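Of the protein chains in this complex, one is absent; all others appear in place.
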Amino acid sequence: MTVSRVTETLVRVNYSETDQMGVAYHARYLVWLDIARTEHLRQCGASYRELEAAGLRLVVSEVAIRYRQPARFDDLVRVRCWVREVASRRVTFGYAVEHAEDGRLLATAMVALLALDAAMGLARLPKQVGALLQPVPDPVALGLTSETQRTSRA
Amino acid sequence: MTVSRVTETLVRVNYSETDQMGVAYHARYLVWLDIARTEHLRQCGASYRELEAAGLRLVVSEVAIRYRQPARFDDLVRVRCWVREVASRRVTFGYAVEHAEDGRLLATAMVALLALDAAMGLARLPKQVGALLQPVPDPVALGLTSETQRTSRA
Amino acid sequence: MTVSRVTETLVRVNYSETDQMGVAYHARYLVWLDIARTEHLRQCGASYRELEAAGLRLVVSEVAIRYRQPARFDDLVRVRCWVREVASRRVTFGYAVEHAEDGRLLATAMVALLALDAAMGLARLPKQVGALLQPVPDPVALGLTSETQRTSRA
Partner (left out) sequence: MTVSRVTETLVRVNYSETDQMGVAYHARYLVWLDIARTEHLRQCGASYRELEAAGLRLVVSEVAIRYRQPARFDDLVRVRCWVREVASRRVTFGYAVEHAEDGRLLATAMVALLALDAAMGLARLPKQVGALLQPVPDPVALGLTSETQRTSRA
């Protein structure tokens, strides 16, 4: 089976997400990244609900995000998501947030997650999960400040 | 007048901020950083409410955050905040999020903001505002992935 | 043109919406009601984005909600929405929140909104907007505490 390694998830900006500048509040993008990651995992055959039920936790250990253009109320936003790196205890995702209609790039981001067990202790990513997560080169330059190269920590 | 250049703001983790892992959800930290930044500005003599009323907007252009230990429901959290850099159109803040009772470091972060005018066009940071924002060296190493040095972009 | 007077909108419970009881946090339902109301208006031919651009504001003046069963992470939730009453300055919506897969009723609610102008002063609901909003009898008993009959205030 071939799965698309860069998945796309649509979210529509709702009123609660706007702020008094008339744009989507910056912290909401992290929720959109989370929604896109959950869909990416699902499309890779790894339902996060099932992973948690099986005792795995993926907790966010680092986020970097660059905001380029604002999203507005009722805009349909497309979040492209891919795996950047898989290590024994850590997975890193890349994201491009785009305006769904005109394709403008709204934000780029990376999120690193650590594998924990149900008691929130450090764990190894199960091999069958790691096998489902195929890294791809960034399809878009993330342009994060001073992120000069990918890290190999894990 | 001498003002403390590293301010401290307390937030208590409320129930809405927890997730089903039993910890504060990661996107909430960005709101805490925002609250701390607003208090920092106030203590520096620059009420953000008044800055907006005068036509200035400070919009978040970049965030990087590293999560170190979880915060839990009802925990009192202390956010230390300082200015890292001031440029003609851009201000960068640094943050250390700590458990207020035992001092454990929960997260470190940087947030960059751009000055915009009321029409959301690029603007210069007013001189009198820039003068209130005195950069200090990071009191805590932020340890952000691959942020190898401070940037001088603006 | 005949439009369905009870519209249906799907929302999937994301991780940020869960709390440490392992269920969707109660305040999030109000956001789902807002999303469903926006879609209801759109399907009735009254885009809320366009209404705002034309100077109208619909602000929430009252909410009553009864929670019956919890929603959980990754559940697909269906929000049924209808107009209960239209008065000169006020519109009231009814809602049934259901589990999309098994149809269980999760919550029932009413939300009343007042028409304001762009300066946030009381306004009349434009006739052409009121004409698009056709009240229907509640398809589900809302069962709100002591709401013994519909009100006729406005």
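So that you can tell them apart, the chains are marked A, B and C in the order they are listed, and the count of residues begins at 1 in each.
We take it that a residue touches a chain if its C-beta (ideal position, glycine included) is under 8 Å from a C-beta of that chain, and two chains touch if they have at least 3 such contacts.
Computed from a predicted structure; not experimentally measured.
Peer 1: Kindly state which of the options C:L30, C:L51 or C:V140 is in contact with the chain not pictured.
Peer 2: Counting the whole complex, the residue in contact with the absent chain is C:L30.
Peer 1: Among the options C:V77, C:V97, C:A112 or C:L125, which residue touches the chain absent from this view?
Peer 2: C:A112
Peer 1: Quick one: which of B:I35, B:A87 or B:L142 touches the chain that's been left out?
Peer 2: B:I35
Peer 1: One chain is left out of this view; which of C:V13, C:L41 or C:I65 touches it in the full complex?
Peer 2: In the full complex, the listed residue that touches the missing chain is C:I65.
Peer 1: For chain B, which residues lie in contact with the unshown chain of the complex?
Peer 2: Residues of chain B in contact with the hidden chain: 12, 14-16, 31, 34-35, 38, 47-49, 52, 73-74.
Peer 1: Which chain C residues touch the hidden chain?
Peer 2: 20-21, 23, 26-28, 30-31, 34, 52, 57, 59-67, 70, 112, 120, 144-151, 153
Peer 1: In the full complex, which bits of chain A touch the chain not displayed? Write them out.
Peer 2: Missing-chain contacts on chain A: residues 15-16, 18-23, 25, 27, 73.
Please note the rule applied: only the chains that are shown with their structure count from here on.
Peer 1: Taking each chain's centre as the mean of its C-alpha atoms, which one lies nearest the mean of all protein C-alpha atoms here?
Peer 2: Taking the mean of C-alpha atoms per chain, the most central one is A.
Peer 1: Just curious, how far off is chain C from chain B if you go by their C-alpha centres, in Å?
Peer 2: Their C-alpha centroids are separated by 36 Å.
Peer 1: Of all residues in chain A, which are in touch with two or more distinct other chains?
Peer 2: 31, 34, 52
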